[in-house]
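Presented below is the structure to which this report refers.
Shown here: the complex without one of its protein chains, the others still in place.
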Amino acid sequence: MSSDNILVRATNVNASYATNTGQDVPAVDAVSLEIAEGQILGLAGESGCGKSTLGNALAMIANPPLYVLSGELQIADRTIDLSTLDKGAEARHRAFRGDYVSLLPQGAMNSISPTLRIRDLVVDVVRGQDRSRSRDEALDLARDRLKQLGMPVRVLDQYAHQLSGGMRQRMVTVISTLLNPRLLIADEPTSALDVSSQKALIEMLLQMVEQKVMGAAIFITHDLPVLSMVTDQIAIMYAGRIIETGPTAELVHRARHPYTSALVSAVLDPTEETRHKRVAGIPGSPPNLASPPSGCRFHPRCAFATEICTREVPPLVVEGEHSSACWWAKDHPNEPVPLPDPVSLEGLAS
Amino acid sequence: MSTTTTSGAVTPGSPILQAKNVTKTFGGAGGKMTAVDDVSVDFHAGKVLAVVGESGSGKSTLARMLLRLLPVTSGQILYQGRDVTNIRGSELRRYWTDVQAVFQDPFASFNQFFTVGQMLRRSIRLAGRSQGESDDALIERCLGYVGLKPDEAMAKFPHQMSGGQRQRVMVARALMMSPKVLLADEATSMLDASLRVNVLNVLQDLRSELDLTVLFITHDIGQACYLADEVVVMEHGVIVEQGATDEVIFNPQNDYTKRLLSDVPDLKGSLKSR
Partner (left out) sequence: MSGINPLSELEAETRNTNVADATSVLAGLTTHPRRAKRRRSGGFNVSGRFWVAAALVGFVILMAFIGPLVYPFGAGEKVGGLYDNPSATHLLGTDNFGHDVISVLMTGARNSLYNGLVAGLVATAIGVAIGVLAGYVGGWLEELLMGITNVVLAVPAIVVLILISISLQNTSVGFLKGIMGLALVIGFTSWPWTARAVRAQASSVATREHIDIAKLSGARTPGILWRDVLPYLASYIVMAFVLQVAGAILAEASLSMLGLGPSDVVSLGVQLHWAIAFQAVGSGAWWAFLPPTIILTLVSFGLLLLQSSLDELFNPRLRRGKRKAMKAAAERRAAAAAQLQTQPAGLAAGAEEVLA
């Protein structure tokens, strides 16, 4: 990624959850990332890897029991301290929401009040982000935006339950970006949708980036195929850390981290290949972050783990725009993680 | 296998479970909604049959009617050629020894107040066991099918397990009955891709090991492609296409099926125009 057009740079984000036992669970561990102007970064990983937490920390909507311990977010010419520990955090962060960062939370489409028309939601949201806007201004904004994106303006007069799931999700996406945020963070926006609605939302997001509705976007999901259609870069998270980042095609087809490779091979496309292979999932389950494994956190589930992986945190192996935190990658420069030989089903049956 | 067969033997090739002109209508006189509209489909023994459809296609309603958890509005459900549409009480429980299910939500399927052991022991009464097998041996055998050991699972409460483990326990529960038909209603859709493959592999292995008929209800054509021998595509309560997996997925005839397939995201192409 050329460094001259970097729009968003997050540095050293640490966040943890307070628990009833008094022990904190670190959910995001020293994460840094960069997004160039006009690009979409995908954030992927299994559930419980901290990707949503990172999204909340970056969107500055961390509520107790989630605390952001540290982190700096640089957007265009502004630098924001993400920490939520001091008293002034809420006031400081409020100024950046809406204009700079906007979050599309998971399940937002299902939490629209049934008594509100979409246009009331528009007014509430816009005025919630910017008090100085009038009702008419907000509605004009929404009408123009819908026309610009080729969507029907009449949905503004409808109630949420009158819209299909796909349309509702597209509407909340439009509403959350009315003030042209520099960065949109979308958390699992496609997970609850049918494939055709997924495609419509993805196309709309791409259109929005192209028309510079937002400067850049982070797309959080566990669904790699969706990510590979919409993103320029992908960052893979595991147990609170980013373990691999790279350009989408590069990362998907030449994974350098065994975890990424395992995630990719678990994807089931409706293709001849899927039909006749036997995919091995990843054994075990993600670690308990209250006491993560030593060294590389993936080592207990990794087919390539060696002794050093259990002891020492892996180094970051940087190869152009592609970087991965893995001992195997260090020993095998420029080599994609080998996939296990596909087992034919006929062979298994006999 | 099971000794509690409802009736007659299955002749090879004849369907084990059939839906005949099944219709389900919800709502009263004012606003009627037809969720499943005159659906007829045969499920052949020893096969994996996938019912694919988007939300609102009626696939889950059909599944719940086949399980007899939801009454049908009209039509017939036949099991091994016998009409089971209106059976009740002990007859229905006997049906459930042959036809079992795993549901979508691996957390909501559990009673959170029970340990895995307590939950499994509830099924003992309906369980189909091999001769002289003790309760513990039966549970151990069924947990073994899904790669779990009794000493690591029995004492656990649902919230102490991962989603994948919970779903495998649910499969083990269903297997305790030694069912002939296992219905998986979106059983893997809430799991992460890596865990999903594990559960799908379990289903695949069981089919060959236990000669199980699997009805796999899903919105994900990719999973159907991986697992199924036959595919039924539903749209708005109606079957629009059905046939062998290779036919339906690689040579679809119906427009809806074609559109569904073309909309599936894959790892190959970015939609970004640049």
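Lettered A and B in written order, each chain numbered from 1.
Following the convention adopted for this analysis, a residue touches a chain if its C-beta (ideal position, glycine included) is under 8 Å from a C-beta of that chain, and two chains touch if they have at least 3 such contacts.
On a predicted model such as this, the values are computed, not experimentally measured, just so you know.
Of the listed positions A:S102, A:T231, A:T248 or A:T271, the one in contact with the omitted chain in the full complex is A:S102.
Considering the whole complex, the residue from A:G166, A:P189, A:P270 or A:P287 that touches the absent chain is A:P287.
Shown as candidates are A:M214, A:L227 or A:I242; the residue that touches the absent chain is A:I242. In the full complex, subunit A touches the hidden chain at residues 11-12, 14, 16-25, 27, 29-32, 47-50, 52-53, 56, 59-67, 69-70, 72, 83, 85, 90, 93-94, 97-98, 101-113, 116, 121, 124-129, 172, 175-176, 240-242, 284-290, 300, 313-319, 323, 325, 330, 333-334. Listed here are the subunit B residues that touch the chain not shown: 64, 67, 69, 93, 96, 100-101, 103-105, 108-111, 113-114, 119, 122-123, 125-126, 159-165, 170, 173-174.
The definition used in the following text is that only the chains that are shown with their structure count from here on.
Averaging Cα coordinates per chain places subunit A and subunit B 32 Å apart.
Subunit B makes touch with subunit A in their complex at residues 54-55, 162-165, 192-198, 200-201, 208, 219-226, 245-246, 249-250, 259-261, 263-273. Against subunit B, the residues of subunit A that register as touching in their complex are 46-47, 165, 194-196, 198-199, 202-203, 206, 210, 222-226, 228-232, 248-249, 252-253, 262-264, 266-272, 274-275, 278-282, 285-286, 348-349.
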